[in-house]
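Reviewing the structure listed below.
One protein chain omitted, others in place.
Entry: chain A
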Amino acid sequence: MVAGAGAFLRGQGSLQHDLVIGLIALILLLTVFYVDAFTKIEGAIAVLYVIALLLLSEVVTRRALMAMAILCAALAIFAFLFSHGIDPGIQPTLRLTVSLAALAITTALLLRNDTFRSELLASNAALRESEGRYRSIFDNTKVALWEHDYSRVRSHLMELKLQGVTDLRVHVRSNPGAATQCMDMISTVAANEAAYELLGPHAGDGGPGTLRRYVASDDETFIDLMQAILDGAEHFEGKGTVTTDGGEKRLVLLSIGLPDDASTFNRVVVGMIDITQREMTQKALNEAQAELTRAARAATVGALSASLAHELNQPLGAIGVNAQTLLRWLDRDPPDLAAVRKSAERIIRDGQRASDIIQNTRSMLTQNTNESEWIDLYALIDETTRLMEHDLQRDAVVVDIHRNTRIPSVKTVRIELQQVLINLMTNAVQAMSSVDAAPRTIVIDVAPRTDEIVSIVVRDNGPGIAADARDKVFAPFYTTKASGMGMGLSICRSTLEARGGKLEGYNHPEGGAVFEITLPLEDLHE
């Protein structure tokens, strides 16, 4: 009998408990039937079947409940016919109707209740599953996740907003304790494994004020985060510094999804990625780059002084020869004064030339600043060509400057652009030195590409860029020269890129290498 009953039971409580409830319901059912059918008590006794149904609904399945409801209705009708016969009269019929209606309504309500309950159970299970999944992600991800309760600080910030505070940085400046006050309102809810690894063994400790151990109260990123909450932002990202339990400072990338719903601010997940190492590597890289740029600049200065020495040597040598010749004319008997005058005039002229060279060099060196200025490209190219004159002459290279159109001035750092030009022209000269075919020519072509970009093309008629070198010419430490460091083009490119420009190299269809500088006409980096 127990096994038979089992088929109808929900099986949620203990079997014994279910059987006791079932038994009570059965006794109640029989009692109601007895009173309804065999006693003369007038009244809608059958309504009381609903009690039995209510009891049974706790323990039996939907089907069994429906079967019981039909049984109850059948018993009520049987009792009605049994006690009132074929012609029952108005009153008993009404009572039966009320009872049957009560049974039907109760059964419907119970069934609906049951539907709701099973739906609730299903959604609870889904919720539990999703919570479990989230927990497992939370615990196992390599990103340090730190759950905080921001609800208090949010209400506080909203109050501040009502008081008219819009810029928290300003507010914090005039209220020095404000940041600490905000920080103390935040408490830690949980921390995952990665967060413990990053921050230390106390990362998950709750309680207000715990955040202050890890974040400096004057931390600007913290203020920015508070500002984001004040502004109702959906997401916050930033770089911040945290101090670990061990007292070590770590640079972290923060990412926080801020909820729309004020009530869920009690569990906000702060994602943190430790970028200390990356930043340090980046810093070392930048330093190396700066060091190389300085080295390249020193090399330029070296080339410059060699060129200067050579240039000065000519007029100074001439002055020496002229002065001694002058003495010889004077020593004649009689002295040839007309020749003396000519020699003296040459000395004056050559002295002036030497002085001009020094003047030019000085004005070039005083321009050695890192400030952007408006530059007339043609003037700069002319000046650079003059500076290179010695190298160009030595290798018998002709420079052909195409002045097609009027070019607007560009705003950039003069010495940097000049260094790039010197580098490209020196490369061109060296590339052509292996070629016997004359004339060795560097063509410099300046032309606006678009309204915003101007291009300076430096083309030689040397052997061009070898096919296997095409991808590598801009790579650091790549060189085709026996004594080259391989930094020239790499530095040129990054120098230009830092100013919003570009440097590209390719071969001209008619032969020779082409290096093309493009510069923005409006310097975006100012």
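What we mean here is this: contacts are C-beta pairs under 8 Å (C-beta built on N, C-alpha and C of every residue); 3 or more make two chains touch, one makes a residue touch a chain; residues count from 1.
What we mean here is this: contacts and distances are computed from a predicted model.
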| item | value |
| --- | --- |
| Chain not displayed: protein name in its UniProt record ("Pyridoxal 5'-phosphate synthase subunit PdxT", "M67 family metallopeptidase", "Zinc-ribbon domain-containing protein" or "Response regulator") | "Response regulator" |
| Sole contact to the chain not displayed, among A:126, A:358, A:379 or A:396 | A:396 |
| Of A:321, A:453, A:469 or A:521, the one touching the omitted chain in the full complex | A:321 |
| From A:17, A:63, A:278 or A:349, residue that would touch the chain that is not displayed | A:349 |
| Touching residues (missing chain, whole complex) on chain A | 310, 313-322, 324-325, 328-329, 339, 342-343, 346, 349-350, 353, 393-394, 396 |
